[in-house]
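The complex appears here without one of its protein chains, the remainder shown in place.
Note that the chains are named A and B in the order they appear, and that numbering of residues resets to 1 at the start of each chain.
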Amino acid sequence: MMSPNSLVSHRWLVPSLLGLLALTGSVLSFTLGGYGLLVMTLIALTTVVCSGLNILIGLSGQISFGHVAFYAIGAYISALMTMAGVPLVLAMASAAVVTAAVGALLAIPAVRVSGPYLAMVTIAFGFIVHHGLIEWRSLTGGANGLIGVPMPDTGSLPASTGLALMAVALMVASLLFFHRLSGSSCGRAIRSVKATEIAARSLGFNPIQTKTLAFALSALFAGLSGSLLSPLMMFINPDSFPFTQSILFVLAVIVGGAGTVFGPLLGAILIVLVPELLSSMAEMRLLLFAGVLLAVLWIAPTGALGVLQARFSKSERVIPRQQPDTNRLASFLTCDAGVPDGLRVKDIGIRFGGVQAAERVSFTAKPGSVTSIIGPNGAGKTTVLNMVSGFYAPDSGRIDLDSDLAGLPAWKIARAGIARTYQTTQLFAGLTVLENLLAGMQRGRLGDCWRKPDPRQVDIAMDLLALVGYRGSVHTLAEALPHVDRRLVEIARALALKPRVLLLDEPAAGLSRADTDQVTELLRTISGFGIAVILVEHDMTMVMSVSDRILVLDSGRPIAWGEPEEVRANPEVVKAYLGSTDYQAPPRPKAWDGSRDATLFVKDLLIDYGAAPVVEGASLVVNPGELIAILGANGAGKSSILQAIAGLHSASKGSVVLNNENIETLDANQIAGKGLALVPEGRQVFPELSVRDNLLMGAYSRADRADLDQDVDDILARFPRLKDRINSPAGLLSGGEQQMVAVGRGLMAKPSILLLDEPSLGLAPAMVAELYDALATLRDEGVTLLLVDQMANLALQVADRAYVLETGRVVHSGDAETLRNDPELEAAYLGENVA
Amino acid sequence: MRLTTRIKHWFLPLAATGLLSLTSLAHADAPLKIGLVASLSGQSAKSGEAITRGLTIAIDEINAKGGILGRQVELLRRDDESNPNKGLLAARELVQREEVAVLFGGLDTPVSLAIVPLANQMKFPFMGVWAAGTPITQNGADENYVFRVSAVDELVDEALVQYGIDEFGMKKPGMVLINNPWGESNEKGFRHALESRDMEWAGIERVESNDIDMVPQLSRLKNAGADSLLMVANVSPSAQVVKSLDRMGWDVPIVSHWGPAGGRFSELAGENAAKVHFIQTFTFVENQQGKGADVMATLKQRYPEIKDLADVTPAVGIANAYDAMHLTALAIENAGSTEGQAIRKGYFAIDDYEGLIKNYSKPFSPEQPDALGPDDYLFTHFVDGRIVPVDR
Partner (left out) sequence: MITASIISGLGMGSMYALLALGFHITFIVSQTVNFAQGSAMMVGSVLGYTFCITLGIPWVVAAFLTLSLCALYGLAIERFLVRPFHSRGSEAWLLATVAGGLLVDNLVMFTFGKEPRRFLLEGVDHRLELFGTGIGLMQLILPVVVAAIVLALVLVRRFTRLGKVLDATVQNPTAARMMGIHVTRVVALSFAVSTVFAGIAGLLIAPLVSVHSEMGMLFGLKAFAVAILGGISSLNGVVLAGLLFGLVEALIIVYLGSTLSQILTFSLVIAALALRPNGLFGSKKLVKV
């Protein structure tokens, strides 16, 4: 990726290149004559604008198609002031101040919108300024503009050389500023918000603040640059600042390499020099220029420097110590102003639309204790975390730490000392591991724009990483980390906030047993520092062993609150939480004995999403009419296998053979056409289409479209519940009904094999029973099925054979009967369901 | 890659012609370079094309007779995209890097105004052949290097007002002005011309070149009691004015600057185009014999796409550029060198030249940088797609 910080390890690279640039620029200022000097000065000024825009695009992740307006405002201010006899330097300062202020003003509407909406706001701003300059005749000279802007008095030096030197100095300064900014605490704040606004807010950063700052800084550079343009051209008018120039600025930043220090320089050279080189083409010039731009975009869509940097930059490998300095950590983490009662949540509740997602939830989390929130899927656990951490404002109730925090924005709650992690990790991509922690340590403060990180802070960050057991390099970019490390670093980052309360949302999801044990140990250590730990987790072994108190939720309502033993013994809990284990699926009347001519044959599958492999060397066979289950803990790679088979992600290696035909290189829609249907996790119905249309969509790839109505009726006979809902939008159905629609939709394709991904996830026990009955019927009718379900005992009841996955590898396989009675499997996997 | 073949399809022949012209020129010894900064792309591209044609015909004639000072003349053109900054950059490039002897300017007054200070500062002659903005030549420089063979807004406005009074008995005109510097410059001129005659005006309405419906602006003028319209706008908005008048059903005399001449005004404005009387420095119809016919013949020969008179719009651009080039050739011959100050004096030393627009006699002096004056203006309108003088 285009992180400015992969350059950090080359500590002297950027400064020495900047020195070289300053030297070259100065030499050229004295040696180039006339026109060449003018062009060089223009390149320098354009670089300044683009470097400013780079703050907005590269660091802050926003975009502006109105930057020429700031350039124009700077130019007009400087022209008006110098024409009134004010020295140029003073005029430049005024231009900088005014454009920064205007930039901050524009940020008011701009930070509220994103994507194309943001583009439109900036375009509109550009037009308003352009036409404002035309209509405000008394000040701006209207469309005629301002003529006779004086050149500065540069003593014995020719004015053009003086201006060139100033422009070069400004260029070097702007590039240096960008470099220092991106490594400073302020820059980290801006980049964090860009990477993931959600996590940034939960670390105390106020996105409005960082985005506004980025706008203001970026406008300031455009204004400064413009203030040198008017004395250079000695003339300005509104047409000197056309809309297309704004687009060219953005283009320069992107093709140069957004987020890189020198990208804007490269881009500026492109957009200034190429038209000059083409000038003799007269009327052909714009045509050719457009062609050149397209070619550059095609060759380097992520920017020339981005491409080069990805190829050549290697960061220094720095690994945290094995053991943290416990004293230093203790003094960092232990709270001075302790809150003896810890976090007290009283009667909070929230509704989404018609659904009461949480109701009258109360609990306390004492300092130094671990409090767990458990409950079946969809019980509202994460909703409660989201209310406590400020992402949802509760409709009722109180959340007390020092004072009532209920309804405050996330960043304020974070600053009050509540840190959190996420189900799917939300590390700041583009920041290194160390920077992720340093960002946490800022507790939402912007800090300064210039200084490098304090060595003492780096030490503490290293200790925290050692504490969580991270063993990789601290200069690795967050997005390049393997799954386990992401979890660990995210916990370390939350600790860097110096929290009094730490919320952990399924920290063990996707971890192996050993890793989970390590995290369990870690939680004890963390609570040992006097932090109130609140844990949402499915892994019952972990919950039962680590928790001091447990809150059990069911359908948004608390049903039990107490110590682990109490909760475990509570019959209501057993019923709500483990109810589905009572279900007995109808067994196959007669054991499967069909053709061994495999319908689906998967061999040596390797799946990685750019980082560590998620699935490694998985092989499996599904014969016609078989029901095969793939089992394994959350994150073991089960779903990844199904998605790879269905063509949603391509596997890096291995082969998938469907009915004697290799399909691993085909796209999902082609695979669907070959008779493979996937009922995806989370159901993925088309929410605004009616149930009937959803079902009909399932038959899209079928060649014979004759008996569609009959087939729909068959599905309805299979799932009678859907009859009444046949014309309602599928999105309004309950989870279980949607699952039936999804299965029915899959069946409508008359597939030669049906893949089911976590069909029982989030369903009420009664629904699960109904669904599994239907699956058993399908099996008995001879439909070939490949089933993934976390509820292993459930899946094993209907399956003929099963494969057990652990961290991406097949560790067991065999017939369901044997596996069901395999104590080893129960210990390793079923532990969570029989806790 | 279909697109690349498409680009090639367009690009190769054009690039080849470009190369050919370059190589053929490389054989001549040190050609004398003449620069042109004009709008070659976009909405005003037609103007750049007309100037190019006028200059090219003149240069061909000059080169056929042995060039200037024994050197072949070469034309270097730069696109200003109607953007003053681009124009200024291009001017500096032509003067400083290419060292052109004289720089010609294009349609846009703002671009010319941007180049004027540079010309006077760097002492190179700048010849305007289109932009009519008064301050281009009246720029207050002690040693003025700017010359013009074109109309001058201030004088045009005088002429338009007088014509309106004489022809239509205009008492209370309404002004329809394009919202750009050209419009601004003429607003001043009209105000001055009307005030000096103690006349009032019904109102001043500005239009944008992209306006499609001008009924509101025109209705305001109508309601304010306008008995005639004074119009300054490019061909497209001028046509929209006529079409909007049609829709309103308002039959009112229109006296216009030369905007309608810049394109197929009669096609754009429809049958009522003929009602617009506009000023010109030259039209080809009138001069079917003599020099006009010769030039027309040469144009047809040199540019096969020109088939009849309707294709030589805007004639003023061609004629002004043609005469200006010949005058410039004389000036350089007079100077005996390509040095800016000498050429400037060379312009003043021109005695007589029989041109396309008129017979010039002492066309330039330090007090009079404009070669054309009110006597050289004529009023025309469109008849059958051709610009013909109004029968008075």
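The rule is simple: contacts are C-beta pairs under 8 Å (C-beta built on N, C-alpha and C of every residue); 3 or more make two chains touch, one makes a residue touch a chain.
Remember, predicted model here, so these are calculated numbers, not experimental data.
Peer 1: Relative to the complete complex, which of the depicted chains are touched by the chain excluded from display?
Peer 2: Output: missing chain touches A, B.
Peer 1: Touch as defined at the start, partner being the missing chain; which of A:Val86, A:Ile247 or A:Val621 qualifies?
Peer 2: A:Ile247
Peer 1: Touching the absent chain in the whole complex: find that residue among B:Thr56, B:Gln96 or B:Asn179.
Peer 2: B:Asn179
Peer 1: Among B:Gly270, B:Gly290 or B:Pro366, exactly one should touch the missing chain; which is it?
Peer 2: Touches the omitted chain: B:Gly270.
Peer 1: For the chain that got dropped from the picture, name the residues of subunit A it touches.
Peer 2: Its contact residues with the unshown chain are 63, 108-109, 112-113, 115-117, 119-121, 123-125, 127-128, 131-132, 134-135, 198, 243-244, 247, 250-251, 254-255, 283, 286-287, 289-291, 293-294, 297-298, 301-302, 352, 382, 386, 391, 422, 646-648, 667-670, 672-673, 677-678, 680, 684-689, 693, 696-698, 700-701, 745, 749.
Peer 1: Touching the hidden chain in the full complex, which residues of subunit B are there? Just list them.
Peer 2: Looking at subunit B, the ones touching the missing chain are residues 1-3, 10, 41-43, 45-46, 49, 179, 205-208, 210-217, 219, 235-236, 239-240, 243, 246-249, 263-264, 267-268, 270, 313.
To be clear about the criterion, only the chains that are shown with their structure count from here on.
Peer 1: Rounded to a whole Å, what is the gap between the Cα centroids of subunit A and subunit B?
Peer 2: Chain centres of subunit A and subunit B, defined by C-alpha means, are spaced 58 Å apart.
Peer 1: Looking at the complex, which residues from subunit A come into contact with subunit B?
Peer 2: Residues in contact with subunit B: 33-36, 38-39, 42, 134, 137, 142-145, 147-148, 233-237, 239-240, 242, 276, 279-286, 288, 291.
Peer 1: Residue numbers of subunit B touching subunit A in their complex, please.
Peer 2: 7, 11, 14, 18, 40-41, 45, 48, 76-79, 81-85, 88-90, 92-93, 96-97, 110, 113-114, 117-118, 179-181, 184-185
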